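A single protein chain has been removed from this complex, and every other one stays in its place.
When the chains are written out, they are named A and B in that same order, and each has its own residue count from 1.
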Amino acid sequence: MFSQSRNDWLLFIGFSIAVLCAPILMEPFGGNYPDLLQKLAIFGLFAIGFNILFGLTGYLSFGHAAFIGVGSYVSIWSFKLLTMNAIPAVLFSVIIAGVFAFLIGYVSLRRSGIYFSILTLAFAQMCYSLAYSVLTPITNGETGLQLRALRTNPDLGLLDADIRVLDQALGIQETSVPTPNFFGLQTSGYEGFYFCAVILIVGFFIAQKITNSNFGMMLKAIKSNQNRLNYTGIHARPYLLAAFVISGMYAGLAGSLMAVTDPIAGAERMQWTASGEVVLMTILGGVGTLVGPVLGAGIIKYAEQKVSSWNEGIISDFFSFLPAGLQDFTASFVSLFVGEGWHLTLGLLFMVIVIFLPGGMMEGFRRIVGLFKRPNDNDTVSNSATAQPAE
Amino acid sequence: MSDRKNPTRRGVIKTGAAAGAALSTPYFFTGTSLAGGHSYRNEPKGKDVTFGFNVPQTGAYSEEGKDELRAYELAVEHINAGGGGMLDTFSSKALKGGVNGKTVKFVTGDTQTKSDAARASAKRMIESDGAIMITGGSSSGVAIAVQGLCQEAGVIFMAGLTHSNDTTGKDKRANGFRHFFNTEMTGAALAPVLKNAFGGERTAYHLTADYTWGWSQEGSIKKYTEGLGWKTAAAVRTPLGAGDFSSYITPVLNSGADVLVLNHYGKDMVNSLTNAVKFGLRDKQVNGKDFAIVVPLYSRLMAQGAGENVKGIFGSTNWHWSLSDEGSKAFVKSFGEKYGFPPSQAAHTTYCQAILYADACQRAGTFKPSQVGKALEGFKFDGLGNGPTEYRAEDHQCFKDVLVVKGKENPSSKFDVLEVVEVTPRAKVEYKPELLGGELGPYNDGPV
Partner (left out) sequence: MDEIFLQVLNGLDKGGAYALIALGLTLVFGTLGVVNFAHGTLFMLGAFCTVALNRMLTTSYQRVNPDKTDFLGNPLKEDIPYVQDWFGADFSAFVFDYNVPISILLAIVVMGLVGVIMERGLIKHFYNRPHADQILVTFGLAIVMQEIVKHYFGANPIPQNAPDIVGGAANIGAWIGLGDNVVYPVWRLVYFAFSATIIFSVFAFLQFTTFGMVVRAGMQDRETVGLLGINIERRFTIVFALAAIVAGLAGVMYTPILPPDYHWGMDFLVLSFVVVVVGGMGSLGGAVLAGFMLGILQSFASMNQVKAIFPGIDQIIIYLVAVIILLTLPRGLMGRKGVMED
């Protein structure tokens, strides 16, 4: 179970250190605050899971946001009905997201290529539309599912008052609306980040094992030539379904962590744009690599939260070393790309990356590293970041 | 966490070093967050205090968001100068330049009109930029989500444009305050005017955006118009962002209804109204009466998008730049001179919220949420464009006159879209706080 090649161990240890030291690494970029760090870990996990399906098998799902939503809703319901402890919430979310993934995957995987993509998209959009409107008694619609104080008035519905059966049985006292915890340790703020970070590292390790296992090899075989696999008498669909369910569970886990660190669940998490976002994260970072998707997630979340905040005042201050006229010009030019123009930067980034670095950011790193190595070392370098068979 | 505004080297090393020890010493961090000598979240220690402006900068409401930001910048200018704009006409004279001796700075965030994104950017401003308060927003879902966050984080939230009852009803929070009006007030103000204009025997057909605000709006209009003798033929839910509403409009023709109520906002309102007018509804006669269309919540910015189709169509609005009281005139003048066009109702409400917050801090002598909140509760003021206004203590909702407007027949400029038909006095739109349910709960001053 723990047998891995030296390179894989190095990658795992390096990754773990990088994740745990993220507060220090993000400090120079102004990104050292709990919410961004949590989002990096959560979306990193989501992207890792997505990559198990897309990176290994090549099946492009446009509906994974549905599992994020399911995970979030299940977690909040677990907080509302059972206990504020994060563990049951996470477990239930993963299991139920897995069930959803099984059902949607079972149907969608009857088709391949873009037909598969559209089927997953259709299921996710149906989940989103219904959660926003008709399913409001379960999802609280536009406002989102939130935690409430304990029910004192029996007339109140479960949306407006919680019962927390387990906590009540254990005799835990509550004042106003409680926050989720991990056996007493709160799961917001930096504590929440480390909670997510540990799960991310575990998730990374599992993904590494899957990639390097026989099962992973099978998935890669599906990607390279499914016909040939069929000719050898192997049915690809059970493997595909397993990959789909695993990646759906990762998404459910990510959704659950979103609810654990910030207890609210809204339908827009299931919209196709959210599914599209994880596709972009994966491609941006590097499809099929283990670290790439996490990196892509980091870049997109950083752009969304930080680049969008650089308003004209901040830009002007930043360029204050320039002469007045030039400062105004530079500031007004740069502000096209940041602040409210951050979408433009994101669009340009997608284009530049995919045009010049087809393998995503990871290919960029490989090329840079390659420059510093002797030419005949290139092959080993290009393999170090990608997955290698175990033995 | 501790002093996030000026992250010290020491603090960084501490958090970093804690990485390995995090799980074994669970209360280590709670300990650090206690440090710093703060008596409430993000207590300003230097010469400045930071406000957080959380508005939509991308997506369908980004023009409204831009206008809100303009108003905030203007408000900050006026607060720091101790005068200008509506600050001169404001009945409270506490602000004399800066707040509690500190200069106001601000940070901005993009809500994208999504609850998750709005909470994320609010958290960034609180955790990373040290914002003492959050204000803004252009939809009720976002406002409620951010209000909940501010309650948890322990900062004051001054809601921007949010019209749903729930913001200060079912989902009200002690740390949240709203200046904008709500669907209940719209119903109470609009129904009598509609009865006067169209008579007491009318049958209404509702098209309602299928989410919380839409339902709330539909409910209020139904309640008050039916109270005055109108009937409701049908209330049909339409998907958010449906685009083409034609297939919802054609059934109206055969329903026997003679009034169409469009409980839509933003792009949905522009589209459904355009469709309805193009289907000839405005020129139609039913039961010997002229067919009428009503848009309960008007936004001038959005109404411009519907062009000529808004002519003669009734609705309500929180404020309009053509009002002739001193406060409105002063605000339009200062805003217009700075930006070259008149402000929207979104700009007005956010400007008021920034001024009201700053004033409350000055009167309380602190930025501590519980004390600022106490200073706002029951606060009566005037001179901010809406006449005498009160921040009701029971639900943190402003009570003031409500404007009933209609699309102008002969606009003199592209801003001159609406005309004020009636100013419904506050007494007619007031309701008991228990009506909308919810609990304020206690104030939260943050992890102290």
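Criterion: a contact is a pair of C-beta atoms (placed from the backbone, for glycine too) under 8 Å apart; a residue touches a chain by one contact, two chains touch by 3 or more.
Predicted model, so just to flag it, every value in this text is computed and none were measured.
Novice: Of the chains that are displayed, which are in contact with the missing one across the whole complex?
Specialist: Taking every chain of the complex into account, the missing one touches A, B.
Novice: Of A:Lys39, A:Lys80, A:His343 or A:Arg366, which residue touches the hidden chain?
Specialist: Missing-chain contact among the listed residues: A:His343.
Novice: I'm checking contacts with the chain that's been left out. Which of B:Pro251, B:Gly312, B:Pro388 or B:Pro447 qualifies?
Specialist: Touches the omitted chain: B:Pro251.
Novice: Touching the left-out chain: which of B:Asn309, B:Ser370 or B:Thr424?
Specialist: In the full complex, the listed residue that touches the missing chain is B:Asn309.
Novice: Touching the absent chain: which residues on subunit B qualify?
Specialist: 59-63, 210, 234, 236-239, 241, 243-244, 246-248, 250-251, 253-254, 267, 270-271, 274-275, 278-280, 283-284, 301-302, 304-309, 321-322, 332-333, 336-337, 341-342, 412-413, 415-416
Novice: Footprint of the hidden chain on subunit A, which residues?
Specialist: 54, 58, 60, 107, 110-115, 118-119, 121-123, 125-126, 129-130, 132-134, 226, 272-273, 276, 279-280, 283-284, 287, 336, 341, 343-344, 346-351, 353-355, 358
The working rule: only the chains that are shown with their structure count from here on.
Novice: Determine the centre-to-centre distance between subunit A and subunit B, using the mean Cα coordinates as centres, and give it in whole Å.
Specialist: Centre separation, subunit A to subunit B: 32 Å.
Novice: Per the contact definition, I'd like the list of subunit B residues that touch subunit A in the complex.
Specialist: Residues in contact with subunit A: 1, 4, 7, 12-13, 15-16, 18-20, 22-23, 26-27, 29-30, 33, 57-58, 62, 65-66, 69, 107-110, 114-117, 119-121, 123-125, 127-129, 140-141, 144-145, 148-149, 152, 166, 170-171, 210-213, 237, 239-240, 437, 439, 441-442.
Novice: Which part of subunit A faces subunit B closely enough to touch in the complex?
Specialist: 20-21, 23-24, 27, 30-36, 39, 129, 132-133, 136, 141-144, 146, 149, 160, 176-177, 179, 183-186, 188-191, 194, 198, 258, 262, 264, 266, 268-269, 304-306, 308-309, 311, 339-340, 342-343
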